[in-house]
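One structure below.
The complex is shown incomplete by one protein chain, all other protein chains being positioned as in the whole.
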Amino acid sequence: MDFSFNDEQQMLLDTTQRFLASAYGFEQRHKLLESEAGWSREIWSQLAELGLLAVDIPEVDGGIGAGPVGVMLVAQATGHGLLLEPFLSSAIIATDAIVRCGSDAQRARWLPALASGERIAVLAHEEAQSGIAIDTITTRATRSGEGWILSGAKSVVYHAPMADMLLVTARDDQGIGLFAVPGDTQGLTRHPLRTVDGQRAADIELENVEVGADARLGADVTAALAEVIDNGIAALCADAFGALERILKATIEYSRSRKQFGVPIGSFQALQHRMADMLIQLEQARSMVYLATSHCRDADPVARRAAVSGAKVLIGKAARFIGQQAVQLHGGMGMTDELDVSHCFKRLLAFELRFGSTDAHLADCRQRLRAA
Amino acid sequence: MDFSFNDEQQMLLDTTQRFLASAYGFEQRHKLLESEAGWSREIWSQLAELGLLAVDIPEVDGGIGAGPVGVMLVAQATGHGLLLEPFLSSAIIATDAIVRCGSDAQRARWLPALASGERIAVLAHEEAQSGIAIDTITTRATRSGEGWILSGAKSVVYHAPMADMLLVTARDDQGIGLFAVPGDTQGLTRHPLRTVDGQRAADIELENVEVGADARLGADVTAALAEVIDNGIAALCADAFGALERILKATIEYSRSRKQFGVPIGSFQALQHRMADMLIQLEQARSMVYLATSHCRDADPVARRAAVSGAKVLIGKAARFIGQQAVQLHGGMGMTDELDVSHCFKRLLAFELRFGSTDAHLADCRQRLRAA
Amino acid sequence: MDLAFNQAELDFRDEVRAFLRDKLPADMRRRVHLGDHSHFREDIPRWQKILNERGWGAPAWPVEFGGPDWSKTQQFIFEIECALADAPAQLAFGVKMVAPVLMRFGSPEQQQYFLPRILAAEDWWCQGYSEPGSGSDLASLKTKAELDGDHYVVNGQKVWNTLGQFADWIFCLVRTDSSGKPQRGISFLLIDMKTPGISVRPTRLLDGSYEVNEIWFDNVRVPVANRVGDENAGWTYAKYLLGHERTNIAGIGACQRELRRLKQMAAGIERDGRPLLEEAVFATRIVEVELELKALEITNLRVIFAEAQNHAPGPEASILKIRGTEIMQRITELQVEALGARALIAESPGRDLGEDLPRAVEAYLNQRKLTIFGGSNEIQRNIIAQMILQL
Partner (left out) sequence: MDLAFNQAELDFRDEVRAFLRDKLPADMRRRVHLGDHSHFREDIPRWQKILNERGWGAPAWPVEFGGPDWSKTQQFIFEIECALADAPAQLAFGVKMVAPVLMRFGSPEQQQYFLPRILAAEDWWCQGYSEPGSGSDLASLKTKAELDGDHYVVNGQKVWNTLGQFADWIFCLVRTDSSGKPQRGISFLLIDMKTPGISVRPTRLLDGSYEVNEIWFDNVRVPVANRVGDENAGWTYAKYLLGHERTNIAGIGACQRELRRLKQMAAGIERDGRPLLEEAVFATRIVEVELELKALEITNLRVIFAEAQNHAPGPEASILKIRGTEIMQRITELQVEALGARALIAESPGRDLGEDLPRAVEAYLNQRKLTIFGGSNEIQRNIIAQMILQL
C-alpha cells in the first residue's frame, strides 16, 4: 500500500500545473471560450512540446508511457484548469484506442502525429440510444470491395469539430469494428454543438461513408474498446476531481472573505457544516479516483468495471452536491459567468452526463450486485 | 376550501386530548408498557365512556359517525399520547370492517359490544409475503358443511393478544372472504409479540380452524376491505402525525433549555436549520394527513389509493427524518428510555413499517404513474 | 375541513381557463413553452395589456385601484391556471411589489400617476435593493441619497437588478442617514430610469442569459416628491413589500407545469428498451417530487385559508419559499437526468432538436438562482428558526 507518487509522476503533475497556471488563467481561458473555434491550437502545441500528448503512448511507440497514475495526475491538472483543448479525447482515448487496436502500421502512422499535436483524433462511439455495453450501438459497417461502408449516427462527440480523424465504431459481421475516418470524408456530417461546459462537440451522421481496407483497426474490438473507455473514464474522473478541488477551494476562500452582518459568511455554522460535508465528499471522491486509476487497466473486466463504474457514480454524486452547494454558497456571484465557480459547476455537470451518466453506471453496478 | 373544524370535531379532539393529558402521562404509560399485558382495560373502558370507540360507527348503528375528519382528530390525539390500547385496531379498522361487510345481524351483534369496550376485535389480514393488494394473501377457506375451514398464517397482527375476535381474511372460491373467528377457537394459535414501539401483537397460525355459517361477513370483500384498510391507514397517518408533533415540540424545547458552551444548543445555526427542516417536513406531513383524510372514503379507488399511499410515503419519510434528527438533537438523552423522544421515535419507526412499508407504497405510487 | 374548491371557485377556474384559451396568443404561449426568452420585452407588456382589458391586470389589487378584488384563493387559482397554460409570468416589480407599497404609503399624486400606468403596462418597473456588499444583509446598504433643495442626489451601485435593462422606473432603497442603526436611515425612492447619471450593465449569468444587471447612480437627481412615505422609514415599507411579494412564493403552478413536462419526457424517452417512466429508480424520483408538490399545494392553501381568517401573512411564507424552490430545482434536475448525455447540448445552431434541448439544461442552470435570490433559503431557515421556532 503506497499513496505516494514517484518523481516522474510528480514531474508530470508539476509541469502541467505550472503550464496551465501561466498560460490558462481565467481571462485567457474566457477568451478561448468566447472565440469562434472555442480552443487554441497554440496551447495544443505547447502541451505537445511539454510531452503531455504522449503521456499515454507506450515507450515502445515513442511515447512516455506514464501509466494510469501519470494520466491521472495530468488529467487532474487539466480538469483543475478547465482545459478546453481535446486532451482527454485525443491524447488519452483516441490515442489509447490506436495503441490497443491498431496494427503496427496504423500505430506508426498515427501515434507520432497525435503526440506532436499535428493531428487530432477522437473516438466516435456513443449513440443517442446506446448504453454502457459496447455492443449496444447500431451504426453499421458493410463490406464494399476491399473496404467498408459505414452508416449510422453518433451523439455528442466531444471535440469532433477540431478532429482530423474520427475513430468510428460500427457493427459488422465480425462484431464491433473500429474505423479510422478522416474528418472530410464524403457522407460524414458533423453538426457542431457547444456543450454545457463550453466545449465543442458534434452530432455525427454517417451516410454511406466509404473507407478503405486500411481504415479498420483490429477485428472485433468489443473487449479492447471497453478497456479504452474505462481507461478514459478513469481519466475523466481525475479531470472532474481537479474541478472539484478548484471549486471547493474557491468556495472556502469566498466564504472567508465575503462579509455579511459584519462577519465572514464562513463563520456561520450552517455554512461551515455544509463545507465540511463538501470536504468529506471531496476526499471520498479522491479515494475513488485512486480506485479507478488502480483498476482501469485490469485484465479482469469485472473488477475493472466495478472500480470504474463505482468511481463514476460516487464522483458524479459528489460533483452534483459540491457543485450545487458551491454555487449556493457564492450567492448571486455563483450565478454569474464571471467567477471560476460557475465554470467549474458546468464542467462537473458535464461530467455527470458524459461516458454514461451516473444513472447508467448505477444500473451497471446493480447488475454486478446480482451476479455476485 | 376550508381547513377549519366544526364544533363536534373540535370537541372530539379536545375530549381525547384532555383525557390523555390527565390519564396517560409519561409515567402512567410507562407502567403499562412494562406491565405483563402491556395495556389497560380501565383506560379502554374510559375511552368507551367518552364515546371514542364509537367514533367510526354510523349513527344508524348507534355510533357517533364522526367521519374521516373526526377519526383523524381522535387518532392524532391518540398518536400524540402514544396510546397502547387497540383504538386503531379495534375501534377503527375492525369496526369499520364490520360496518362495511357485516350483515344487519352481524352489525347488531358486534358493534355495540365494540363501542362499549366490552369486546375487542382486530383484523388479521397481512401475511409475511402479502402485498398492498388485498388478493395477495394465501390463507385459504374451504367449505365444510354449512361453515368453513381456515388454514394459513397471519403476520404481526397488532393487538391480537387482547382481541376477543379476529376478522381473518382468506381466499375461497368466491374471492376473498372475511371470517369472524373467536380468539379461543381451536386450531388458532397466537404467538405473542412485542413490537418495536412497545405494543402487543401476535403472529397467527390457523390450522384447520372451523367456523360456522354465520362467521362469514359478506361475500367477496376485496373491494370493501381495500376501503377499510385505506381508512385505517389514513387514521394511522394521523396517529403518526400526533407523534411527530410531540417529538418536534420536545426537541425544540430541549434545544432551548439544554446548554453547552454557555448557550442553549438551539442557538447554534446548524441545529436551527435542521429544526427548520424538521418543521417543514412536519407541515408537509400535516398536509398529507389532510389529503388522506379527505380521500380515504372516495368511491373511486384510484383517487383513494393515490391519496392514501402518497400520504403514507411522505409521512413515512418525515417520520424517518424527524425521528432520527430528534434523537440526534437530544444527544445522549435521545438514546434513553427515559424521555418522550425515544418512545415517539419507535412509534414513528413502526409507522414506517405498518400497513405496507414506505417502500411498498412507493411501488404502488409508481404503478399509478405508469397508468396515468 | 374540506380540501376541494367550492362551486364558485370551480366556476372561477373555468372562467380563467376559457379566457386563457381564447386570449393568450399562440406565439407567446409557444415561446413560454419552449423557454424562449427572446421576446420578453414585448411579450410581458403585451400580456399585461390583455389581462388589463379583461380587468385582471392586477389580481391582488382592490377595486378602488382597478383590481378585481379577488380572494387569495382566486389569485392562487389564477396563478396556477396561467402557469399551466404557458402564459408569461406577470412582471412582479410593478404589479406585486411597488404597487402595494404605493397603495399603502404613497401620496395621492403617486397613486394617481403610477398605479394606472402599472396596470396598463405603460411603465416597466424594476427593483434596486441589493448592493455588492449587501446581499443577505440588506440593511447594510450604502447607496447614498443627499438632499439638495427639492431633490435627492443619489450615488452608489445596485446589483442583481432583474430585467432593469428594459425598465422605465426603478424603486430603490437608499441611505439617507448613516448615524443610527442601519435599518433606521433608509428611504424608499422612485427613480425614472431616464434620469441622467444612471448606467446599466447587464451581468451575464452561468446559463448565458442576461436577466440581471448592475446599476450605477452617479449624481442622479431625484425629486423629493418621488420619495415614498417618510424619510428614513424605507425599511418599514420594504418589509411591508416583502410580505406582499409572497402570494405566489411557492410557485405551485410553475412546478406543476414542469412536473407535467417531466412526466411527458419520461414517457417518451426510452431506456433499455422501455419508457423511462417505467424504470423503477427514475419513477421513484418522480413520485417523490410529485408527492412533495402535492403536499406543498395543500400547505399553500392552508396558508391562504389562515390569511383569510385574518391572520396576517407570516413567517409560514418561508416554508413555501424553501420547499417550492427546492421542488422546482429538483424537477429541473430530473429533466436533465431524463435526457442523459443529450442534455450536454447547450447550443446547436440551425437544428431542430425538439422541445427539450437545450431548454432543459438551461432551466437547470438558471433555476439555481431560486434558492439564492429573493431571500436565500439560508435566510429563510433563519427566519423559521427565529420567528416560528423561537430559537
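For clarity, chains are labelled A, B and C in written order, and residue numbers in each chain start from 1.
Note that a residue touches a chain if its C-beta (ideal position, glycine included) is under 8 Å from a C-beta of that chain, and two chains touch if they have at least 3 such contacts.
Predicted model, so just to flag it, every value in this text is computed and none were measured.
**Student:** Write down which of A:Ala23, A:Ala219 or A:Leu362 is the residue touching the left-out chain.
**Tutor:** Looking across A:Ala23, A:Ala219 or A:Leu362, the contact with the absent chain belongs to A:Leu362.
**Student:** Return the single residue from B:Ala113, B:Leu193 or B:Ala223 that touches the missing chain.
**Tutor:** B:Leu193
**Student:** For the chain not shown, which residue from B:Gly131, B:Gly147, B:Gly187 or B:Gly218 touches it across the whole complex?
**Tutor:** Residue touching the absent chain, from the options given: B:Gly131.
**Student:** Considering the whole complex, not just the chains shown, which residues of chain B touch the missing one?
**Tutor:** Within chain B, the residues touching the omitted chain are 126, 128-129, 131, 155-156, 191-198, 201, 203, 259-262, 268, 270-271, 324, 327-328, 331-332, 334-338, 342, 345-346, 349-350, 353-354, 356-357, 359-360, 362-363.
**Student:** On chain A, what residues meet the omitted chain?
**Tutor:** Residues in contact with the chain left out: 1-5, 9, 69, 252, 255-256, 264, 266-267, 269, 272-273, 275-277, 279-280, 283-288, 290-291, 293-294, 310, 313-314, 317, 362-363, 365-366, 369-370, 372.
**Student:** By the contact criterion defined above, which parts of chain C meet the unshown chain? Give residue numbers in ascending order.
**Tutor:** Chain C touches the missing chain through residues 279-281, 284.
Throughout what follows, only the chains that are shown with their structure count from here on.
**Student:** Which chain wins if you rank chains by how close their C-alpha centre is to the centre of all protein C-alpha atoms?
**Tutor:** C
**Student:** Measuring centre to centre with CA averages, how many angstrom lie between chain A and chain C?
**Tutor:** Here chain A and chain C have centroids separated by 39 Å.
**Student:** Quick one: chain B and chain C, Cα centre-to-centre, how many Å?
**Tutor:** Each chain's C-alpha centroid was found; their separation is 43 Å.
**Student:** Taking the mean of the C-alpha atoms as each chain's centre, how many Å separate chain A from chain B?
**Tutor:** 54
**Student:** Which residues belonging to chain A are in contact with no fewer than two other chains?
**Tutor:** Answer for chain A, listing residues that touch two or more other chains: 268, 270.
**Student:** Residues of chain C that touch two or more other chains: which are they?
**Tutor:** In chain C, 378, 381 touch at least two other chains.
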